[in-house]
Structure formats: structure tokens, C-alpha cells
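Here the structure is laid out as C-alpha cells; the discussion comes afterwards.
Here the complex is missing one protein chain, while the rest keep their positions.
Up next, chain A:
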Amino acid sequence: MPTDEQIFDKICELLKPYNVKNKPILRASGIMSDLEVDSTAVFDLIMELEDHYDISIPMEVISDVKTVGELVNAIQDLLNS
């Protein structure tokens, strides 16, 4: 089971191509509001995470996720369920 830190690092790695202004990625960073990742790219990122962890991240879960930290927590919850 990946650690919280490993999930955060993986998200940072996958976010890189979408973080066009190269802003620092923090747990508190808003994925769309701070990192300026558009909604289409967010869904692409989610599919990459689904494939990497072999989980389903349903759309209703994504709609509640605003920050990188919340995404880490959502993936942890799905891996533990």
C-alpha cells in the first residue's frame, strides 16, 4: 500500500505537464484555482491516477476534490476501501 507521501509525490509527477506556469505544488494548492489546470486536464490526470493505482475514482468523488491534499486523501480512502 503506498504511503501518503508516495501518493503526493506521484500526483506532483503527473501534474507536471499540466502545471504550465511551473507553480510550486503544495498540498494546499488548488488544482484548478492555483495551478490553473483546466477541467479537461484534471480528468486526464484522474485517469492516469486510476491506471497507476488500479482503482476507480468516480466523477462524484472528483467534484468534491479542490486541492492536491484532498486528492491524496481521496486516493488513500479508495485504496483502503
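As a working rule, a residue touches a chain if its C-beta (ideal position, glycine included) is under 8 Å from a C-beta of that chain, and two chains touch if they have at least 3 such contacts; residues count from 1.
Simple rule for what comes next: contacts and distances are computed from a predicted model.
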Among "8-amino-7-oxononanoate synthase", "Xanthine dehydrogenase family protein subunit M", "ABC transporter permease" or "ABC-2 type transport system ATP-binding protein", the UniProt name of the subunit that does not appear here: "8-amino-7-oxononanoate synthase"
Option touching the unshown chain, where A:Asp4, A:Asp38 or A:Asp77 are the choices: A:Asp38
Touching residues (missing chain, whole complex) on chain A: 38-41, 43-44, 46-47, 50-51, 54-56, 58-60
